[in-house]
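As you look at this complex, bear in mind that one protein chain is not there, while each of the others sits in place.
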Amino acid sequence: MPLAWNRYGKARIRLVKLRRVLPAHELVDLTIDVQVEGAFDAVYLDGNNQSCLPTDTMKNSVYALARRDPIDHVETFAMRLAEHFAGKPAVSTVRIVASEHEWHRLDTAGRPDRHAFIQPGCEEWTTEVVRANHGTRITSGLRNLIVLKTSHSRFEGFLRDEYTTLEAADDRIMATSVTAAWLYREGAADFGARERIRQALVATFAAHDSRSIQHTLYAMGEAALAACNDVSEVTLSLPNRHHILVNLAPFGLDNPNDVFVATDEPYGLIEATVRRSE
Amino acid sequence: MPLAWNRYGKARIRLVKLRRVLPAHELVDLTIDVQVEGAFDAVYLDGNNQSCLPTDTMKNSVYALARRDPIDHVETFAMRLAEHFAGKPAVSTVRIVASEHEWHRLDTAGRPDRHAFIQPGCEEWTTEVVRANHGTRITSGLRNLIVLKTSHSRFEGFLRDEYTTLEAADDRIMATSVTAAWLYREGAADFGARERIRQALVATFAAHDSRSIQHTLYAMGEAALAACNDVSEVTLSLPNRHHILVNLAPFGLDNPNDVFVATDEPYGLIEATVRRSE
Amino acid sequence: MPLAWNRYGKARIRLVKLRRVLPAHELVDLTIDVQVEGAFDAVYLDGNNQSCLPTDTMKNSVYALARRDPIDHVETFAMRLAEHFAGKPAVSTVRIVASEHEWHRLDTAGRPDRHAFIQPGCEEWTTEVVRANHGTRITSGLRNLIVLKTSHSRFEGFLRDEYTTLEAADDRIMATSVTAAWLYREGAADFGARERIRQALVATFAAHDSRSIQHTLYAMGEAALAACNDVSEVTLSLPNRHHILVNLAPFGLDNPNDVFVATDEPYGLIEATVRRSE
Partner (left out) sequence: MPLAWNRYGKARIRLVKLRRVLPAHELVDLTIDVQVEGAFDAVYLDGNNQSCLPTDTMKNSVYALARRDPIDHVETFAMRLAEHFAGKPAVSTVRIVASEHEWHRLDTAGRPDRHAFIQPGCEEWTTEVVRANHGTRITSGLRNLIVLKTSHSRFEGFLRDEYTTLEAADDRIMATSVTAAWLYREGAADFGARERIRQALVATFAAHDSRSIQHTLYAMGEAALAACNDVSEVTLSLPNRHHILVNLAPFGLDNPNDVFVATDEPYGLIEATVRRSE
């Protein structure tokens, strides 16, 4: 029976490319699908893979081409990819679909930061009130506050055992989705503190000279407590949204903190409560 | 066997409250959970519901209390709810969890609009490049651009049949999540047009004197085409994010466009392509 | 500028229809989209709604037609809907998309139950081990065990206050997604108990003469403890997946527990821990 139509490719290739344009960094964050159509009947009918470029190769190609050329407009990068795959055997049509995830520069101290970013993403402000016989407990917070910094983040000198392969990093991308919850003292009424606490959290994230997510979490917690006297403790939960440097050496390319794959799973998760000392 | 712990309540009560403070409107958008603990053993062990306030009543109470009082801080509204349910039989502890979905005023013509809002929510910019033998087709767009207006929206004079119960509305909330895709003319290179087109879409949404989602969609499409000469057509997909006025009459309360329930499903879906006339 | 293409309709209409065929009940659970295309230019260009059937009417029509006719195959019901909307003014094309959510009869005591059902849906088995200086705590469980019964469920005699509008029900659909977690005694090793406990939970759900979710939760907890001596307590979390009887009276139709709308939000949430008495 005839093959009336066929298409194959790689879906949801995650690409983050940094531009270290002095004095400020820039960031492009894309999810890309590559799809080709063509005369692939022998692959389907006969199991003959001679014309079948692996979808794994498509993924590699996206990262290599991202390293070779700057990405000014997503459209021109997508055209460049389409041209590349159109040159492969049997291909008649190439479809590139890209979606760009926006990052804005973090506004700290009234001006845009040079290497810290925020992603406007479904941020919510939360409140929990628990009223029992012995009193009422009020906790406010926020979640889905997504931030990323391209500088002042290192992770070195950590514990090693027989299963450790991670290399120390003296300059890495640090990204997280902040969940914060601060407990108000009994009788507090300064519920307008939310904006102030939020600003303390993001400014500290941006400015901190980080030795680990834990290290930055503590600094953020301290800053939150400093921002509102009515708050007695703050709990922060910071998933580590890993950005992994792509190994381009097999393609004869270097990768000086330029092209990353953003991963969802698994992720580090760092949580702690900082309490005001009495 | 003993009941070691118990809790029940209503989860994810969706509440939108408008404040028609002249000259501008304000908006509070909350998702609320009500939970109570207490001496409810007879409900569980014996099926005796005498002390069991229905979770449906909890939902009604949230809407009624939202109508009665202004909501300044979510914390004070949550405390008010906790106090209300703490007075019910058998209840020992009340837990109110609220999450607030942020809306910012739409910035149109360089200043904040008085009754149009945007929700920063995972907006993405999209590109599709299809390269075939006969040419290359470039479509750019955006999705998850969530907007809402509290004025200048009506829906009247529509077709009625034997299954029509909808009443005409001369003043309603209109909310949608815009998906747009614009096709570039062959050879176009003005890929910086995205920001201009996006601004045309939101400004038109805010300003349009709407007789239906369809009517506003067409105006938005026209504005997008006017914003960029390199675009030959634009397709818009506008889900109608219904905000339904809560019927508070059973509680002796009026509801003059004040308290709404935001619903996810089902939803109206309006789609069309506006093409530049040759 | 011309309208090159247009389509509108209602998306994600949730319909559950019961067939009380003696001696056993049958269940059809659908999510339906209705979409029409046609000569609707005046709606878009002029804001003239004369030919515009509200999407709310489309929803009502689906429920009314579901009441009028039995649903044997989804295909024939979708054809019936398409025929209905094709007769409306200006419509040239009707598209009906339906997805059917499967329910299988619950297998209790080795044979299919007559009015209890299970939805094979991403059920997971869970384990939590917490090891601290003072010992190790092992809790196992399951989640996403989705069950529904069409008989032996009532909710009557409950507490009423000024915000209560719910009517007592002596025969309703009861549906939930079971989350269970059972704590093993220190030193327990009977980790093969999962299947036995799961079977006790579903058999009790099916057989219980329920006066409330709470009432059934307790019976399920007792049954779980009876199924495994190594378990010292069990916590159950049962969201009430409300199935609301559609009011068809405006269309001159009765609705004797036949046509329901399945709703996601808000939902009742009932939680408790049943502990083995010492």
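Things to note:
In order of appearance the chains are A, B and C, and numbering begins at 1 in each one.
Heads up, the rule we're going with is that contacts are C-beta pairs under 8 Å (C-beta built on N, C-alpha and C of every residue); 3 or more make two chains touch, one makes a residue touch a chain.
Remember, it's a predicted structure, so these values are computed and weren't measured experimentally.
Looking at the complete complex, one finds that the omitted chain is in touch with A, C. The chain omitted from view is touched by exactly one of A:Pro89, A:Gly192 or A:Pro256, namely A:Pro89. Taking the whole complex into account, chain C touches the unshown chain at residues 73-76, 78-79, 81-83, 86, 92-102, 120-133, 136, 138, 140, 143, 184, 191-192.
Along chain A, the points of touch with the absent chain fall at residues 1-14, 33, 35, 40, 43-57, 59-61, 64, 88-89, 155-166, 210-215, 217-218, 221-222, 225, 233, 235, 239-240, 250-251, 264-277.
What we mean here is this: only the chains that are shown with their structure count from here on.
With steps allowed only between chains in touch, the distance from chain A over to chain C comes to 2.
Look at the contact of chain B with chain C and you find the same residues on each copy: over half of the numbers used there are shared. Ranked by C-beta contact pairs, the top pair of chains is B-C. Taking each chain's centre as the average of its CA atoms, chain A and chain C sit 36 Å apart. In chain A, there is no position where the chain touches two or more neighbouring chains simultaneously.
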